[in-house]
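Before I ask anything, let me first share the structure, which is written out below as structure tokens.
A protein chain is absent from this complex, but the other protein chains hold their places.
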């Protein structure tokens, strides 16, 4: 069964602020979120747009780098920019973010250097950045085993509760957690258990599901025949379905959900309806499983075009868009240059962090490898 | 947090037919089920009562046998007779049942010899009966890893769909699956995945949750802060909450759910509110974690007393109840006698069914053990 | 049906391992309509390695299931399907994604025949692409065989050639017991001869793939290729290596190995998995027990290091190659 975008697109319960052409046209469900949207200064609106364009350029660059053999793999965020920008911009500085593995936009917004994501996909690291370094905005590293990170997020949220780092009534200080996962991952048992724990410990947590309609070649209809947003209700979590290609709606629902969660009202679930406009990864061939009709349907709902339409209607100058495009190109170019400069790894490094404390077997093998490699050097000498 | 029986007991969405004293007093939600209740002939009503009394006597006997050192363990079904009798009597001959490990009532109703459950709890077998033998009424064996069996049930249901053994429109022939699990088990990831698969493949399946308010010492409020029945809705499964101490209501909701499922309408979920009146198992001491007030509250809602009240109000003779008591005593006595007659196991048997086809390492070890034991015999000779 | 399908041919064909597997699966499905394939992306897409390509088109959506994304669900429902008389063949997309299904495999699938006292059998095959050499990200390069070989009730096999892939998958499907079927993913592409007219060996037999007199090299899957490379290099140094392909990891057919070691007096075991508590430990301990007086040197093991599989750029340093095997051969000979 192919994805049925039309059915979802006309879901009356969907929170949407902008029509596909960018016209302000809030759905009934969007009413309560409008004050949040209206409070956004123009500079912030421009930031949203700039984020999306910039990271799309980066994403395209990374795809090219993979094609040139520079990366092992690239999972494009192409098409999901609005859901990611909206939700990431909705977080506050003190929040913790647990991405899955396609949240390039989220990560870079929070301060992660895109080269760290590149290093991961190049095969230079399994991590890439330091979540404890303030410059990375409490962004945790990627998790490739689908759904696992949802439990880490619930546990982190439990820690916030136990430490009284949340629920004091001060939104500027109260902390919250947001965890990202996909429509495919939603079927994993871990996601269920993460919701059970979150509800049981009343964590200040938002489960942010990007329903991009596909799990590689499998349509979301295989994972669920009713909107996935309904899952959250089963745990007593208020749950919202948002048009994930509408950056303003995505921002507003996430902002409110996070603020409610941090105020002590407990976990929330958001399903952001979006679309993976590109391949699953650079190894994938979507023509095997989806129609060009479907791709066209979604191309007409491109999140960047929509926001551009909105800004244009608000009177943004053509020069603004040109500037953003230029900045984005420079950003992507910088990534390309730095990718080419990436060095290699010292084999010894694979032993360094297997444990935090010295481990005799590992030390012995480390020594063995060093001696072994030295023996070749000698041979050559 | 202790279980809060009062809140649940007054849940307006609960399906209940009998008041605690046995008076016919259907709740609003029970309306659609009344025809099913009314269609039950007196003989069937008496059977329900007889089932409950008989298996309670057996259960008490088994508890005693454990205390006498005859069994390794006994998990009593005490208090859950109505949910189990109602649901098991609602199944049709062609249905498949997947119990967890406390469904003694369900199993015996379907034809399992109680001595087979005894053998399991005595440590003579990990199984006990043959689900492929027609005399066991398609009752699958117990599963001790909580929640695992829900996936087996979904898989079995998928098989029914693939084989066209269901959904033809003939309730006398169409097959269905019912799977039992507890409030504690509901938190397991496998239960979630079982619901995902059941919904995805539209299996003819009923998820029958006995919420007996406790998972050993942990109250159901730790597993969920909203009624567990709401979980099912998240998968698009119509879900019903029933008074599980009301055998008539339990029968009717299960009957309808199974018949809807077998007709091709897909899986359903039932939460039966009941109470584990005894200990978790014979190793457990409930006074450590629950109050006698709570136990008294539920003692007043004893499922057997309720059905007896109903039958008395319908005019059943005192002699009927005496007869049932006598039968039950004889039944339990027979189990005691046969337990005492149970033999021991031949060590060789542990090798027999590890694999279906001969396995060289196992054969070698089997031979080794035989020789080893023979060496002692020789030593003695 | 594609014209090069092996099952319709009578003569020997040259096929890549992945296509040989595909042909084996097709033959198994054609032979028995209770055989089902289930997994993530195996239907319309034909699997991320294209092993099941074309099979959904040929056998339909009821025989080749694109399941929901949940490994415990896949194995758990396969168990239920087996109870309903099916012979499910599950695909786990990559080695690192089998662990969510570990409880269903270890506590259920492996034990259910025993729990049922033989009244039901569980002919479920779990196919797992495994091993390194493909430069992939985390969880995509691991060799989890030890977890399964330690679990009573499972059979574990791993073909290393297209012909074995073709036949062993059919034998695995025909087995009444659960079989963990490990596919060395770096071997998917190289071609080899497939003879659809006759199976060469039983499922659980090991095979001497090269004769030699000085040292016995033993391994499975992609390691067999490395051992053969090492043997070729050793030959140029005047050292004669015998090479045994385990094929079946549980049970192990020890006779050819012990036979060989009785002749050579020396053995090196090669594996990609970490060495500690590994299959190599088992083979070393058992061969030592069975050929104690023939051994001139202890059985040496060359393994992945006992650290998490490193980032792809280091797989070359992590995975044993022919040089590391030779280093061990030299050490064995130095005793």
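For clarity, chains are labelled A, B and C in written order, and residue numbers in each chain start from 1.
One rule holds in what follows: contacts are C-beta pairs under 8 Å (C-beta built on N, C-alpha and C of every residue); 3 or more make two chains touch, one makes a residue touch a chain.
Since the structure is predicted, the reported quantities are computational estimates derived from the model, not experimental observations.
*Asks:* Of B:19, B:40 or B:369, which residue touches the hidden chain?
*Replies:* In the complete complex, the chain left out is touched by residue B:369.
*Asks:* Among C:233, C:297 or C:333, choose the residue that contacts the chain missing from this document, as touch is defined above.
*Replies:* Of all options in C:233, C:297 or C:333, contact with the hidden chain holds for C:297.
*Asks:* For a quick check of understanding: of C:153, C:178 or C:270, which residue touches the chain that isn't displayed?
*Replies:* In the full complex, the listed residue that touches the missing chain is C:153.
*Asks:* Looking at the whole complex, which of A:30, A:72 or A:160 touches the chain that is not displayed?
*Replies:* Touches the omitted chain: A:160.
*Asks:* Can you tell me which of A:85, A:151, A:307 or A:324 touches the chain that was removed from the display?
*Replies:* Hidden-chain contact among the options goes to A:151.
*Asks:* In the complete complex, which positions of subunit B touch the hidden chain?
*Replies:* Residues 72-73, 120-126, 144-146, 184-185, 187-190, 215-218, 222-223, 283, 288-289, 344-345, 347, 349-351, 354, 361-362, 365, 369, 372 of subunit B touch the chain that is not shown.
*Asks:* Which positions on subunit A touch the chain that was left off?
*Replies:* 125-127, 130-133, 140-141, 143, 145, 148, 150-160, 162-163, 189-190, 193-194, 196-197, 200, 352-357, 359-362
*Asks:* For subunit C, which residues touch the unseen chain?
*Replies:* Touch set of subunit C with respect to the missing chain: 96, 99-100, 102-103, 106-107, 110-111, 114-115, 138-139, 146-147, 149-150, 152-153, 250, 273-274, 276-282, 284-286, 288-289, 292, 297-301, 305-308, 335.
The rule is simple: only the chains that are shown with their structure count from here on.
*Asks:* Using the average of all C-alpha atoms in each chain as its centre, how far is it in Å between subunit A and subunit C?
*Replies:* Centres of subunit A and subunit C (C-alpha means) sit 36 Å apart.
*Asks:* Distance from the CA centroid of subunit B to that of subunit C, rounded to the nearest Å?
*Replies:* Computed value for the inter-centroid distance: 41 Å.
*Asks:* Got the subunit B residues that touch at least 2 other chains?
*Replies:* 189-190, 193, 196, 200
*Asks:* I need the residues of subunit C touching at least two other chains; which ones are they?
*Replies:* Each of 67-68, 70, 72-73, 100 in subunit C touches at least two other chains.
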